[in-house]
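A single protein chain has been removed from this complex, and every other one stays in its place.
Presenting chain A:
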Amino acid sequence: MSVLVNKDSKIIVQGFTGSEGTFHAEQMIAYGTNVVGGVTPGKGGQTHLGLPVFNTVRQAVTEAKADVSVIFVPPAFAADAIMEAADAGIKVIITITEGIPTKDMIMVKEYLSNKDVRMVGPNCPGVITPDEAKVGIMPGFIHRKGTIGIVSRSGTLTYEAVDQITKVGLGQSTCIGIGGDPIIGTTTKDAVQLLMEDPETEGIIMIGEIGGSMESEAAQWVKENATKPVVGFIAGQTAPPGRRMGHAGAIIGGADDTAEAKMRIMKECGVHVVESPADIGETMARVLGKEVVGS
């Protein structure tokens, strides 16, 4: 078991023939991911990277039985691409695109709300279940199959956590990059819940950052529902208020969305909070009572 994506997922790439889509589709295929084709409107019928190109997501679902889509479409067209995927019956939509206007995402979220679909992202590195499916832009080789689920709003900081978990000898069940935008499809709480319900996951790492209240909501949920340990970190303890720190969603608006406030709530809810991002892996090993292999 794992969550969201596995070796049986039939994955399509929207924005398949563009430069980003091509590069990352190649990487995903090289990792062994079951990519069944891609969608580029107007290029249907062609072959790209040895796989079929479809004009519409609907065709990809009908003809290639696609059930997961990863989106590399530029920001101006991304909202449309997400809604097309949802309309076609795709079950898991992973949106990598950075820079989608907030107004578009409000509309997308509303559109998806009454459909049986899960969206991850946008502005995220994607989702990986090691040795089964890499659906996104993360470097595959740092991962190792294991039992730790990782949820994070960031890209490279997720890789850092993955690397530490691999180095302490634990490995990952599924890593979910939920994205750094103010409006995202899968929240910290949603992702933590998925991993909590996954029998193969023994421990969860939850990496947040300044801005918004997602980590506090996830922590409240953990307090009431946790059956496995959660280790948490919040980036931006030294970030000044009112300034956007790279991610569109990483901005301190009030007293509740500082790193300090989130870390306090997480501690109160029983999350093992680390002060230093260098301690994520070792803390998880210690909490699980595992011996740290090497370092």
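One rule holds in what follows: a residue touches a chain if its C-beta (ideal position, glycine included) is under 8 Å from a C-beta of that chain, and two chains touch if they have at least 3 such contacts; residues count from 1.
The working rule: contacts and distances are computed from a predicted model.
Per its UniProt record, the hidden chain corresponds to "Succinate--CoA ligase [ADP-forming] subunit beta" from the list "Succinate--CoA ligase [ADP-forming] subunit beta", "Two component transcriptional regulator, winged helix family", "ABC transporter ATP-binding protein" or "Carbon-monoxide dehydrogenase small subunit". Here one chain is not drawn; of A:2, A:17, A:158 or A:258, the residue touching it is A:158.
Within the whole complex, the absent chain has one touching residue among A:210, A:230, A:266 or A:284, and that is A:210. The chain not shown here touches chain A at positions 75-76, 99-107, 109-110, 137-139, 141-142, 152-160, 163-164, 180, 182-183, 207, 209-214, 217, 233, 235-240, 243-250, 254-255, 259, 275-279, 295.
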